[in-house]
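Every protein chain except one is present and positioned as in the full complex.
Labels run A, B, C and D following the written order; every chain starts at residue 1.
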Amino acid sequence: FGEEKIIKMSTTTSTQASGLLDILLPELEKDTGIKVKVIAKGTGAAIRDGKDGNVDVIFVHAKQREEQFVKDGFGTKRYAVMHNDFVILGPEKDPAGIKGSHDAADSLAKIARTQSMFASRGDDSGTHTKERALWEKTSVLLKSTTTTIVKKGKETEINFVQPEGKWYMSLGQGMGKTITFADEKQAYTLSDRGTYIKYKHGRKDGIDLAVFCEKDSLLSNPYGVIPISKEKRPHVKYGLAKEFADWLVSPKAQSLIANYKLHGEQLFYPDAVK
Amino acid sequence: MDFLLDSLISSFMLVASLDRELFSVVAVSLKVSITSSLFASMIGMPFGFFVAIESFKGKRMLITCLNTLLALPTVVIGLFVYALISRRGIFGPFDLLYTQKAIIIGQTILIVPVVATFTIAAISRIDDRYRKTAMTLGANRFQTIFVIIREARFGIAAAVIAAFGRVVSEVGISMMLGGNARGFTRTMTTAMALEYDKGEFTLAVALGIILLSVSFGINLLFHFFQGRTGQ
Amino acid sequence: MDFLLDSLISSFMLVASLDRELFSVVAVSLKVSITSSLFASMIGMPFGFFVAIESFKGKRMLITCLNTLLALPTVVIGLFVYALISRRGIFGPFDLLYTQKAIIIGQTILIVPVVATFTIAAISRIDDRYRKTAMTLGANRFQTIFVIIREARFGIAAAVIAAFGRVVSEVGISMMLGGNARGFTRTMTTAMALEYDKGEFTLAVALGIILLSVSFGINLLFHFFQGRTGQ
Amino acid sequence: MTAYSLSQVTKVYGKKTVLDIDSLKIEKGAIYALLGPNGAGKTTLLKILGFLDYPTTGNIYFQSTPVTFSQGFLHPLRRKVVMVSQRPILFTTTVYKNLEFGLKIRKVPKKKRDRIIAESLDLVGMNHMVQAQAHKLSGGETQRVALARAVALSPDVILCDEPTSSVDLENQITIINLLRQINKEKKLTLVFTSHDKLQATSLAHQTLFLDQGRLATASYENLFTAVLTAKERGLAQCVIQNSLTLSISSDKTGKVRLLIDPEKIDIAKNVENRNRENHLQGKVVQVAQEKGKIRVVVKSGVYITLLLSLEKYSEVQPMVGETVHISIAPDAVKII
Partner (left out) sequence: MTAYSLSQVTKVYGKKTVLDIDSLKIEKGAIYALLGPNGAGKTTLLKILGFLDYPTTGNIYFQSTPVTFSQGFLHPLRRKVVMVSQRPILFTTTVYKNLEFGLKIRKVPKKKRDRIIAESLDLVGMNHMVQAQAHKLSGGETQRVALARAVALSPDVILCDEPTSSVDLENQITIINLLRQINKEKKLTLVFTSHDKLQATSLAHQTLFLDQGRLATASYENLFTAVLTAKERGLAQCVIQNSLTLSISSDKTGKVRLLIDPEKIDIAKNVENRNRENHLQGKVVQVAQEKGKIRVVVKSGVYITLLLSLEKYSEVQPMVGETVHISIAPDAVKII
């Protein structure tokens, strides 16, 4: 009877808030005996946690940064676990006229053109990263703000790129709060489907916002899990972390993901098993 | 601790760069927290006085309730005010949500118990003879209270300072009711929380250092003001 | 206000269901905040005494600094402690991050200034003759301090209660240093923040109501304890 | 005119009745001395007269109007009555500001205020400390400033709780003269407490004696704690402070408090009848004048005070230091 098998995992709030982990983790424990200590935070902070070796594994959705993370040697491998999709939400009046669209960039361009209010997460999260990528695909004029700070004794610049204008609200909040804000101000926003379903159907007085743009391939939102490298951070429980990652991409876990439904709607699509 | 050093230097650079956004954030923070401290003092102090000076049934239970309210979580206040002022709430038509006013309302609720509790603690230790002396010299209720404030000013000042410290460093309510909208309701603390979420720890702490400096400045003003009225 | 009513009913139902998870969350909250209140009292009170009673150069400036620390944002404390105890920090090897100990460390830092400031405020209004009387009756330093505590107990109790209220309702530090790990470091406030994030506002407020009830219970204990030692 | 009229006034703390006054009239413009042992209720009575505390039961008329003990009603009355406490408190500021407080409240203009403050402080000899921090003053200085603070307001009534207890000799006389003068000039009603019988009788028009909360007619002298042991048929032997033994008529035994009426003690230089009951020998330690009588203090184990008529005094001519003989009539001793 060995030591308790506990690993620590940093993840984005969406995996936890969606309730998916509440389905997966008990099964994991049943199968492997591994308990996972979940620490949910913003994508940036979660990746940071991984770099510092504070956790054994990370589970996030920012594909480019994840790949960079592996390239830098902090993680051993990115396991593609699943994806869900983003949607553009808007008020019933639909002042930008984008209802039923399947072209995300075009929809954003229309929102900008009509100066309809748009609520951005503005927090460098996976969702925000995606939003920025979409804006860059439009011809909307973006403004770049640069802040210079010192990191490890060296001056570092932090860039922040976003559209300018009173209609563009940069909030710096989590998804739920941003949806609430958009609902309150009758603004457009970019959200992951899971959070949207929760806020739309999960409550007595659901939000009024509706999905106006979806199913664009650009709106895909892939999640990856990366165990932290033992070479960089020798203290991590790499063995258990790997076991966990392997389990996640196993057929059993993948079917659990595929079958997870919230208010009758599927949230996540497994990526490991076709 | 290079991390702290980094942050310290960064904070200087931020201030030196005369960043307009930084100033807006500081201004919002100060405006909001000073206003809510004032409101809370206007409500909490007289209430504290009343409780401290009058003797009535259930007084100690009332104090216990006040003490309990010191543990009022920001999330509860946030949601409560939200329910009132959101589009669907009673005060929806005033369009208060996600404005500085909303933050002020929430923060005031947060610190009224702080001001009241410490006013009570400060007053109740003032010898009752000060009150009797003022009364026999012909002071009316108001003037008597004034005398007691004067005698208890150190404790009452501490109450106000603590209340200010509480709100200027508070995140939850500012986040929920203000919305952390850049240029509108972003305060120093919500900006810090954002930078933290982004993983920009250095910038977050740099902002924290600026916040502490600003608060030190305010306390220094207070210090000199108190110094002049004589301790 | 059906929203509040809903929450109230939900909170009853939660408690009635004897939910094991709820109890664990309440237990963690209480354990952590009581411990940090104790530590902070052990540090802040003697320090406050020292400052209040001794006269030395720069005393008022020290008090001003303490007052400034009342505005220490949780994010700064969180990051500061994080930098120390994160795997790459000095105390990394102790593996403190995301444990209850980490929360206690952070919260203690948060409220030491609260306890100290209010101890100073409470003590400095106690007539110096109490100290002189204790001394002339042969009390040593420690016994003199004890006498002054006795006389100032109302104010000092307020300081401790305020400190407890501050930490039990605090989210930032618990979130950053505890990580809100279910079953390990989930406290009432981080649970509320989570429910809020999930959009479960009713549940969030229900938890808030439970938190307030628990804190009321603790204050009630205090109330009776104070009552017996005589007010 | 009556300033105050009290009937059935009591004050109860917990289960202890500390004041119980059947009826008391205080005339306007007169000076009253309130005497009595510690804990008799003097301060309690003054606080009630000053409208700073309320009686548990009873009715009070002030200047012919019944007094309702409610906040709003009392404030105008307090403007007319100022109390100077036994342990006066000065506000934590300068002496000047302490005096200014009541005047400012009464909306006295600045110039007049300054004049009154200077005058009042002068009267108690504290003008040189007008800018001193009041809470740092010495005991006697504090007491004098507190008195000046009251006098400055020219109220109708001043209630002084031991106005001169810590005041030095020179200023005691000054203060007594001051009170006498403002009583005369401004028709001020003055009630003061004191443990100094001489001061009380020299200043007051009337003396009230309070004992265990009740007004007593007896004077406040020769009050002793004594131990009684029964002797025979209604007679008891009474030992006062282990040093004086008297024979009195009483059925009681045990510890009692008793008064010896100072007017019922006889004095003689030479012995006439050594066997007379309660005959004592002692030395004269003090002779003083007191309102048409002469007060003689004789030390005979304890200090016994005699009040002699002028005739008796010039007849016996007791000189200080002389040994005299006194005899206490059994009916002079009253157990209370």
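Convention: a residue touches a chain if its C-beta (ideal position, glycine included) is under 8 Å from a C-beta of that chain, and two chains touch if they have at least 3 such contacts.
Not measured: the values here are computed from a predicted model.
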Of the chains that are displayed, which are in contact with the missing one across the whole complex?
C, D
Of D:Glu141, D:Asp156 or D:Asp266, the residue that touches the missing chain is D:Glu141
Full-complex contact with the absent chain, from D:Ser154, D:Gln172, D:Gln237 or D:Ser327
D:Gln172
Which of these touches the unseen chain: D:Ser23, D:Thr68, D:Gln206 or D:Thr225?
D:Thr225
Using the touch definition up top, pick the residue from D:Arg78, D:Lys97 or D:Lys197 that touches the left-out chain.
D:Lys197
For chain C, enumerate the residues touching the unshown chain of the complex.
127, 129-130, 132-141, 143, 147, 150-151, 230
Name every residue on chain D in touch with the hidden partner chain.
13, 36-40, 42-43, 86-87, 125, 136-141, 144, 161-162, 165-174, 195, 197-198, 220-221, 223-225, 241, 283-289, 294, 302-303, 310, 313-314, 317, 319-321
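Going forward, only the chains that are shown with their structure count from here on.
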Centre-to-centre distance between chain D and chain C (centres being mean Cα positions), rounded to whole Å:
55
What's the distance between the Cα centroids of chain A and chain D, rounded to whole Å?
87
So, what's the distance in Å between the C-alpha centres of chain D and chain B?
54
Numbers and ranges of chain B residues touching at least 2 other chains:
127, 176, 193, 196, 201
Counting only residues that touch at least two other chains, what does the list for chain A look like?
41, 177
